[in-house]
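Missing here is one protein chain; the remaining ones are kept as they sit in the complex.
Labels for the chains are A and B, by order of writing; each one numbers its residues from 1.
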Amino acid sequence: MSTESIIWLIPLPPLLAFFLIVLFTNRRKALSHSLAVGAAILSWFGSMVVFFRAIRTEHLGLNPFESVINWLPTGDTWFQIGVRVDPLTAATLFFVAWTVLMIFIYSVGYHNFGQPKGDHDKAGLQPHGATIEDEHGHKHKAPSIEPMYSRFFAFIGLFAFGMYTLVVSNNLLTLFVGWEIMGLCSYLLIGFWYQKPTARAAMIKAFLTTRVGDVFMLLGIAYLYTSVGSLSYTDIFKPETLQKLGSTPAVGGFLGLSAAALIGILLFIGTVGKSAQWPLHVWLPDAMEGPTPVSAMIHAATMVSAGVYLIIRMYPLLRVGSEAGHLSPAMSVMAVIGTFTAIFAATIAVAQNDIKRVLAYSTISQLGYMVAALGIGAYVAVAFHLITHAFFKALLFLGSGSVIHGVEHGVLHTGEEVDPQNMFNMGGLRKKMPITFWTFLIGGLALSGFPIITAGFWSKDEILAEAFGNGHWVVFTVLAIAAFLTAFYTMRQITLTFLGEPRTESAQHAQETPWTMTLPLIILAVFSITIGWAGISESFPVIGGILPNIVHEFIGGTLLEAPEILPFNIWPLLISVIAALGGLSLGWLVYRNQKEGAEDPLKMALGPIHTVLKNKYYFDELYNTIFVRPAYWVADNFTNQILDRGIIDGILHFIARVASNVGHVFRNYFDKPVVNGFGDFVGEGVKKFGRSIKIIQTGKVQQYLLMALILAFGAMFYFVFTFLQH
Amino acid sequence: MIPLSWYLIFAAILFCVGLYGVLVRKNAIGILMGIELMLNSININLIAFWRYRASDGIAGQAFAIIVFAVAAAEVAVGLALIISIYRRRSSVVAEDMNLLKW
Partner (left out) sequence: MGFVTDNILALILLTPILVAIILLFLPKEQIKLLRWVTLIGCLIPFVLSLYIWLSFNSSTPGFQFETQRIWYGVVGSSFHLGVDGLSLIMVLLTTLLTPIVILASFNITERVKPYMMLFMMLETGMLGVFLSLDLLLFFVFWEVGLVPMYFLINQWGSEKGEREIWGGRKVSARTYASFKFMIYTMAGSLGLLLAIQMIGVSFQTYDLTQLFKTFPVATQLANIPFKLPLETVKAIAFWAFVIAFAIKVPVWPFHTWLPDAHTEAPTAGSMILAGVLLKLGAYGFLRLVLPLYPQEAHRYAGALAFLAVMGIIFGALAAYGQDDFKRLVAYSSVNHMGFVVLGIAAAAYAAGTKDAILALNGAVLQMFNHGLSAAGMFFLVGVIYERAHTRNLNDFGGLFPLIPVYGGILIFTSMASLGLPGLNGFVSEFLVVRGSWPVFTLFTALSMIGLFFTGAYILKGIKKVLHGPTNEHWVGHITEINVREIVVISPLMILMLAIGIWPAWILGVINSAMQLLFKG
């Protein structure tokens, strides 16, 4: 089969699985997950074929695999949609395919396939466990299967479809289609346990917050389409088009920007929403209400990556206007937002107790890294970090899910009332859950950028090196501090969760999870180490050049002018190593002796600052006060009551009332006295007259006859006298 | 020969008698009889005029016979009505019958 046809087919199996499960197999749990996992395997296989063909193709960046069809008639021309695989797409496909497949497999175990139905489980609530009886007649609690098992696989199938569509698109419109479908799925999946009020709130928050970005992005797309007359990457990235966009002033002379800058910023706002950058970051931590595979999917593999993928994709456009040492407006915005987000989220992560929330903030922070790095032009480093981050963050999320699952097992066993997600209720899990521990450790070290062996080190180091090398001191400093904080909270998490002694009974009785959950962990852990080797800079001392720097050559080839490799510099490397190791050690030192029921040592150290951090700088409350409530007031009171019911209906009612009153006047002063009066007069007159002569109608035949006689006589006399006169 | 005017005067008297009976009698049968008298007075007039003025035709006689037939029919219907009213109301007094009012 030609590569192009395979690319067309990649997104389809999960979509097909979605429809099949929704329409036919939603009562058959095993069939449903087979369909979904089968579809994921098909897409994975297709992606791998495409990836390896892409890697072997020379100059793929100049001649990408591309195929288009006519989709929308637009006047004399057609709007074409199509698929395209260039190096960036191929690399993205690679990590998306792997992580998606791993998450699909993991979900089977996570939702307790093979376990009995729960005693009191209801659709829309987390399973609460089932009572089972073993051969000795002992009753004990065991995890129970998710009641909406099939639905979950349908949703993640649709999600995978959205992501694959986004990746293989050759134009911004289908990218946006995939983007929004993922938005819908994240909405549905965050609210998967929709009976929980928190989940119900979180799902709406996620959708609406990202939608803020989406409407700007839609404007950006419309603007771009208007200016270029096409949305396909090939047309947009033609040097003459970019040149033209860069020299045209933005519509209406907006802030003195060029068209390219305004489009770039509008598109970037889409990324801010989707990749949870400040100030639209608030939805992502709440999105933890969803099942863990969903968190992994949204936060690592797909959705938030999509935001960064968009800006990497649009980099040639975003870069328009930047010269040596001078960033284009769009890139400056990205650098500022990204850097701020990186440090901002990292500080919050330090003070969170929920194992998944730490990871959520860490994701925001890492995405901030990428955005900031792209803002200073580190194209390849960003793509590299996107890939490594997808692997190790998916690993960490799935690992945290595995931890929670194991602790939940203990909670069911002991019947304790503890939160299985709170890290202070854990401890000592390394012995209970060895596979989870070792894989989580690898993921955590990768996240912290543990030198040499982990993938995260190579990608993060490259970002820091670029920032240092290009002289962006503020960015470099802030990112280095963020790296230190990252290492610190990662080690805090690992120490609290796995090291030391169990702090609760539940942690004591935690159990390793089934192979469907641990296998993905192992595979992702392998990638979390090895993927880094593909991008070792050739100028790195000692080991540089042993392995070819595939990442740089391959992904760099996407751009028309491949980015140059910076010369090696020891300072950023040193600082990054110090940050990583320092943070890790500090985390271990502070938390290694954490006792049951003891306060967080950080709380004592930081005092009120800790409270602020723990409450996420009160952003939720702030937004609630300045956006949500006023919006509702405007909607309900202003628009409905004052505007529609009050003013507009008021005017209508006034007109109606005036008409009604004029009518009354006519009725009372003209109709009633004049028109009715005359009619009544005639009628009444006739009536009176009739009444007065009615007495002669007696009904007696003889009287009638007499009257006839009198009249006859009268007539006779009349005639006689008349005739006599003649 | 008796002059025509005698017949006419006789017929007029007879008519007046009949009319008086019709107007003042209480009994409906009496009223009916009065009507008969009036009709017969007309017949006398018809025959008298025929005999004195147009005795070569039969128009006068024919008219008289038609009047007889009408009178007979009227009496039959009138009596039937009276009997029917009597059965209902046990009365043949014309004063009591005021159904025409309604």
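Note that in this section contacts are C-beta pairs under 8 Å (C-beta built on N, C-alpha and C of every residue); 3 or more make two chains touch, one makes a residue touch a chain.
Computed from a prediction, not measured in an experiment: that's the story for all the values here.
Colleague: The complex has one chain that is not drawn here; which of the drawn chains does it touch?
Modeller: Contacts of the omitted chain with visible chains: A.
Colleague: From the list A:184, A:336, A:586 or A:701, pick the residue that touches the absent chain.
Modeller: Final answer for the missing-chain contact: A:184.
Colleague: Which is it among A:30, A:123 or A:674 that touches the chain not included here?
Modeller: Touches the omitted chain: A:123.
Colleague: Kindly state which of the options A:226, A:569 or A:615 is in contact with the chain not pictured.
Modeller: Per the contact definition at the top, the residue touching the missing chain is A:226.
Colleague: Which residue, A:212, A:565 or A:578, contacts the hidden chain when the whole complex is considered?
Modeller: In the complete complex, the chain left out is touched by residue A:212.
Colleague: Of the residues in subunit A, which ones touch the absent chain?
Modeller: 22, 70-76, 122-124, 173, 176-181, 184, 187-188, 191, 194-195, 197, 200, 203-204, 207-208, 211-212, 215-216, 218-219, 221-223, 225-226, 251-252, 631-632, 634-640, 643-644, 648-649, 652-653, 656-657
The working rule: only the chains that are shown with their structure count from here on.
Colleague: Roughly how many whole angstrom separate the Cα centroids of subunit A and subunit B?
Modeller: Inter-chain centre distance comes to 114 Å.
Colleague: Considering the complex alone, what residue numbers of subunit B touch subunit A?
Modeller: 19, 22-24, 31, 94-95, 97-102
Colleague: Which residues of subunit A touch subunit B in their complex?
Modeller: 697-702, 704-706, 709
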